[in-house]
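Left out: one protein chain. Kept in place: all the others.
Right, chain A next:
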């Protein structure tokens, strides 16, 4: 009961600071909206086309431009098209070979692997190519093949790219900044006062730990449910998603516990909280998708819990995996949570027992 009381008090105190109302309740959704837009939510698709001079090619290019969400730009050659796609000026490119005019050939679709909107052009292109192919050469089969590996499945909600990373970032950041409450409790003597009362030291420590977990869980659940309701984000297999959310909240809570136990005064603790709370997610792919990192940086990113959380959510959301598919990530995060709580508990016990 006392543990629940302490956890509830921690949550209540977090909202006594009005700036927290913005940073915990509003800021995550603003950022999901902004990043979702950056990743392409609701954007006009820019498609570059290199086409032969014949009527069929011309007809196909015109048909592609008929979509309300697609703007077609004609380019002179494949080299220029490739450069424009690589630089991100165009979302994707389409090369219609000269042989298309004579009833054959292979229409090629160029995309940037890490650009979700590149993949979104695929649905449109396939439907138009099929439609035009059927109209010009009804007897010719249209075959669609895909080469290479795409990290973002076609049709993926752009906000589903932003939401998992931001859930990880804000859960961790809020846990660390809220640890200031524990530092303050110790600095003003409340924790010592409690230990002078009829509450055992282990109950006080458990209460503080429960407070850290409650804050992390509150933030994570809010973002998960809020992003579903506001942006239509699907988090994949519910059991897997809840498991990742729970285990990552434990990591955030453990980090908060360790930070709150390690510092005696609020000043340095808030600096460290901001540094780790913003630095680790950036390194761990929570703000910029991990897929766009170079290989050495991706390896380095996995020194952070965020990269493991990101991988787990990516598997659930984009690849349709279930709980068993994210067990390795859950195991790593689980071990990290245990280590952080063990260190935080040990440090707090040492500090309180004088």
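Here is the rule we go by: a contact is a pair of C-beta atoms (placed from the backbone, for glycine too) under 8 Å apart; a residue touches a chain by one contact, two chains touch by 3 or more; residues count from 1.
Methods note: contacts and distances are computed from a predicted model.
**Q** Since a chain is absent, check the UniProt entry for it and pick the matching name: "MoxR family ATPase", "Glycerol-3-phosphate acyltransferase", "ABC-2 type transport system ATP-binding protein" or "Multisubunit potassium/proton antiporter PhaE subunit".
**A** Going by its UniProt entry, the chain not pictured is "ABC-2 type transport system ATP-binding protein".
**Q** Among A:80, A:98, A:188 or A:297, choose the residue that contacts the chain missing from this document, as touch is defined above.
**A** Within the whole complex, the residue contacting the unshown chain is A:188.
**Q** Which listed residue, A:76, A:196 or A:294, touches the chain dropped from view?
**A** Counting the whole complex, the residue in contact with the absent chain is A:196.
**Q** Residue by residue, what part of chain A touches the chain that was omitted?
**A** 1-2, 5-6, 9, 12-13, 16-17, 185, 188-190, 192-199, 353-354
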